[in-house]
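Removed from the display is one protein chain of the complex; every other protein chain stays in position.
Order of writing sets the chain letters: A, B and C. Residues in each chain are counted from 1.
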Amino acid sequence: MELTPLLTWSALPLAVVLSSFVPGIAIMFLREEQTRLRNTLNMAGAVAKVALVGLMLQGVAAGASYEWALEVIPELSLTLRGDALALLFVTLSAVLWLVTTLYAIAYLEESENRTRFFAFFSLCVTATTGLAMAGDLFTFVFFYEALTWATYPLVVHKGTPEAIRAGRTYLFYTLGAGAILVVGAVWFQVEAGTVQFAAGGVVDGAAVAAEPVTWAFIFAFLLIGMGVKSALFPIHGWLPTAMVAPAPVSALLHAVAVVKAGAFGVTRLLHSLFGIEVAWEMGAAMVVAGLAAFTIVYASIRALAQDDLKKVLAFSTVSQLSYIALGVALLDPLAHAGGLVHLVHQGIMKITLFFCAGLVAQTLGVKKISQMGGVARRMPLTMAAFTIGALGMIGLPPVAGFLSKWYLGLGALGAGQSWVIAVLLASSLLNAAYFLPILKTAYFDEPDPSWAEGEKAPRPRWEADWRMVVPALTTAGFSLAAGLLAASSWSPLGWALFIIERGVL
Amino acid sequence: MTPLDLYAWAGVAVFLLALHAVVTRAHLIWKVLGINLMGTGVFLILLAAPARRDPLVADPLPQGMVLTGIVVAVAATALALGMALRVMSRTGSPFLTVDPESADPDPDAPEPPS
Amino acid sequence: MTGAELWTTAAVFGPLLAALVALGGRPWTLKAGLALGSGTALAGSLGLWVEVTRQGPVRHLLGGWGAPLGIELWADGFSVAMLTVTAVVGAAVSLYSLSYFGDLSELDAGASPAGRAARYFAPLWLLLWAALNGIYLSADLFNLYVSLEILGLAAAALVTLAVTPKATVAGMRYLIVSLVGSMLFLLGVALLYTEFGTLSLEELAAAAPAGPMAAASLALMTVGMAAKTALFPLHAWLPPAHAGAPAPASALLSAVVVKGSFFILVRLWFAVYGGASDGGLLLMGGLGAAAILWGSVLALRQRSLKRVIAYSTVAQLGYLFIMFPLLAPEGLGAGGASGPASPEWSDDAWTGGILLALSHALAKAAMFMAAGNMTYAVARDALRDISGVAHRLPMSFLAFGLGGLSLAGLPPSAGFVGKWLLLREAISAGGWFWVAIITIGGLLTIAYVLMVLRHALDLKASSGDFRPVPKRMEWAALLLALAAATLGVRATETFQILLQGGVTPWS
Partner (left out) sequence: MSGPTDPQANNATGAASETGTGVDHAHVRPLLEDDGSRDGPAILTWMVGLLLVPAGVLLALGLRGAADSRDPRIPDLIAEHLPETGVSNPVTGVLLNFRGYDTLLEVAVLVAAMVAVWSLDRGQRVFGLPAGRARDEPVLAAVLRLAVPTAFLTAVYLTWLGSSEPAGAFQAGALLAGAGVLLTVARVMRPPTAAALPVRIIAAGGVAGFVVVGIAVLPFTGAFLAYPEGWAYPLILGLEAALAVAVAVILVELFVDVPSIPAPDSTLDTVDPTGDPLGRALAPDATPPDPGAP
């Protein structure tokens, strides 16, 4: 393929980052009532980001690579690199940011402090794209920590005592782990002599063997730092608490930004810093796999006991995230592909579920599963999207989630870790056990009086604000398409296999 | 032991006695005069101690320093006394009585949740 | 005449002359003075930055005599960095003060406290500025003493521009501490002159001071300067003074004035004494660690906005002393265990420590000015009184938040880079105690910054009267906070200037 000059522009990663940073800063200086300008800026940034990422995708597929660096101090630079793995995450966050922005504009209409909300919303995505394209550990930590503080105003957005408490829990976990991460990162630099990310890792296996305790500590520090955001047991506690945030924030936290930053961090840790082989030799990968497996089952069991819809989704997130960690920790290319593709699949499916939960809560005031009786009759489109997401989570074909589990299973067999199959099966059963009753309630139960009585007013033409329904349907469509069109090289699976082909192991 | 040694030792004594007064005396005038005397002690040392190597050649540099130091001390003492007057006029007391540590703007405020 | 002579003259004598202009007492003389002072200080520091980057440390033989007969102005990277950050902070605060103190022509300059503050802030601050620049450029012990006295007198008077009894007492206490500190310093100078027969820092460094008299004078000067820098446990004077002063004065005192005596301490310990003794360095580091913990915990317990920031200064100054043990020639870990210290990182403690000092100057000035905006708006200082102010002063809120990021060492900020470097040095040297202190201090910082932000965001309690805040005051705070953030993504030039001369410029 002929590469146009634009496709070889090395500052393309910077442009992607700036496409949300600039609107974010601009919004900060707007007045509260400048709604139209704010929305325009938001949407323009989101569309521009998708377009720029599209350019990069084309370029990378054609063999180009992008690198932009700003020297902060000698030998320590902010490095943005657009490679295949980075693009997997960047594409996910760019596309989902676009739909979430549309959703959020409608969801927060008439509410207070939207200027602050959208400014930090944009900064959040900036930090996420930044860490996705981080070319070294310093840059990664830079954006990772920035993401932490940029998310805080979103978590406490409602300003209620409950929200502020949740915000404190969130910061307690993430900043505490962030501090450990920084120490781990600096320690890594001291011992390894570099912070660069490289496929296959930069740690010398012989050095690890010589000083196993030091390296175990470094790995543990980095894992704690990354693990808290990817909600690995036992440092997952902040995530269900953070549920008090507005629905778009939950969607962003759980599908796009924060948790994915953690999961992506675990991937980088195993794949670009230590290298999966070295990680297995030192036993660290086994620890990750074990923790992830335990988290998968444990969080699913916790989800069973919840009545609050968003809490169920939160525990489901905790569980599903560990698929990613599990996949990238196994010493097999197919498991790797499964883990990586689940980064995308979990994102599009989980964001669908959160969109739907927000729609139901916003339109009918229903937040608990026990009140969801008959909701499907009132909001058929929403519940159709919800159903697709839920079935995907369980892992039923043809929704995308099935593919993740399939490849994970294949990989586990390939790696000789057949116990993983048992974990996957147990998890699928548990997923079914908490999702199917929700669907049953929504479709087959009588309309619950808690919302049905309030339904006097004439209905809008759509079942709810179209700017919220369309994003939910879109992401549900993505979830189906990712499963149905998996054979295409442009599908998430195709891209994940492309990454593996480019060399991970 | 030469007279110059004695001068220097006297300087040390004056300095430390004055420092003692500054630390232990509560009245502002004591403190201000104590600081002034500390300077005097240093000036004695400065004039006497370096001169011992060659008592016959006067070293103009310490003399210059002392002259400068005296003027600086005058300025500092004048401001300190002026400020002491201001303290007396605002608090009605020649001691540093308004304990800034305890003078929180509103001690009755509820403990902020932490 | 070369650039060195021109720019050092501008940096020291420009603000001094400007102070005399500002003494004119008319509104236009105040403006002209502040403009002249800011302009010369900025030009001087930037000019020296270029000179020092190009040719290394430069000197200006005042009166045409070199040391030891005369006094030399001497600029290395450390001097230039401090000069520049002072100039940037000073220019912003000068701009801020024009609005904060109000229009002199409308005030009764002689009789009302507000009028006196409006009239005398500029000359006092410009004198102080000249003294600070003098300290950063001085290579002579006695000259340092005289500059210190100008600094001390003007700084105490800045506190008592506030007329409350609390501020008056705090200012008096500050003056006493400051003068006693100067006297201890002067005694140290006398002992050094007796023992070594010179006042030139460079000649003293060449003499490699050692022995009981050298140790005694270092101890005396250290106690004196530590008191002025408010190093734990000599910090008790600082919070009431910095919290009680008018906002622009608080910003200057916390951001740049304490750095003057810190600068002298660093020069003495490393440039002159070559690191002195390991035990002494460990002691300084230990006091710094105690300052971080004690200052942060007390900051968390304050209920007035400016006192939180003032205690934060006590804590943040502690970070600057963590640098001391880490700078020791072989790197002093608490346990003494030594990792594979890479030779190219031997400057980490130096650049990291000074970067933290610079970032604290920018961030703390921004935070005090932002806090000044909030208290200006509600004419009250208790944390609960600033409720909801974030919604009325979003720019000040942003400035405070960005400054807080820098103090806490979160990106993007110079504090993040500085802490990265300090941690790198501490880990290379196996100093896990310092690693723990740096990390815990950062988390405590977040806690108290967040405490303030939470109050400012609290919508429900916001009510009452609100004095409109001039836009210029909001911009001044925000610009400094942005400078701290910018230094966090681009510090290469600063890093390199700090290596011009480095820790021991005369060795």
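The rule is short, and it goes like this: a contact is a pair of C-beta atoms (placed from the backbone, for glycine too) under 8 Å apart; a residue touches a chain by one contact, two chains touch by 3 or more.
As the structure is a prediction and not an experimental result, all values here were calculated from the model.
Although it is not drawn, the missing chain touches B, C when the whole complex is taken into account. Within the set C:385, C:425, C:458 or C:474, the residue that contacts the chain not displayed is C:385. Listed residues C:195, C:425 or C:458: the one in touch with the omitted chain is C:195.
Touch with the chain omitted from the figure is made, among C:53, C:164 or C:492, by C:164. Across the interface with the omitted chain, subunit C contributes residues 1-2, 5-6, 8-9, 13, 16-17, 19-20, 23-25, 60-65, 68-71, 101-102, 107-117, 119-120, 123-124, 127, 130-131, 134, 142-143, 146-147, 149-150, 153-154, 156-157, 160-165, 167, 191, 193-198, 212-213, 216, 244-247, 375-376, 378-382, 385, 464-465, 467. The omitted chain makes contact with subunit B at the following residues, 1, 5, 8-9, 12-13, 16, 19-20, 23-27, 29-30, 45, 49-50, 52-54, 57-61, 63-65, 67-68, 71-72, 74-76, 78-79, 81-83, 85-86, 88-95, 103, 105-106, 108.
The rule we apply is simple: only the chains that are shown with their structure count from here on.
Here the chain-to-chain distance from subunit A to subunit B, counted in touching steps, is 2. Averaging Cα coordinates per chain places subunit A and subunit B 64 Å apart. One inter-chain figure worth recording: subunit B and subunit C are separated by 24 Å, centre to centre, where each centre is the mean of the chain's CA atoms.
The multi-chain contact residues of subunit A, meaning those touching 2 or more other chains, do not exist; every residue touches at most one other chain.
Of all residues in subunit B, those touching subunit C in their complex are 15, 19, 22, 28, 31-32, 35, 38-39, 41-42, 45-46, 49-50, 61-62, 65, 68-69, 72, 75-76, 79-80, 83-84, 86-87, 90-91, 96-98, 100-101, 103-106, 109, 112, 114.
Residues 339-340, 342, 344, 351, 391, 394-395, 398, 405, 410-412, 416-417, 419-421, 423-424, 427-428, 435, 439, 442-443, 446, 450, 454, 457-460, 488-492, 495-496 of subunit C are the ones touching subunit A in the complex.
For subunit C in complex with subunit B, the residues that touch the partner chain are 142, 145-146, 149, 152-153, 156-157, 160, 163-166, 168-173, 175-176, 179-180, 182-183, 186-187, 190-191, 193-194, 197, 199, 236, 239-240, 244, 300, 302-304, 307, 380-384, 447, 451, 455.
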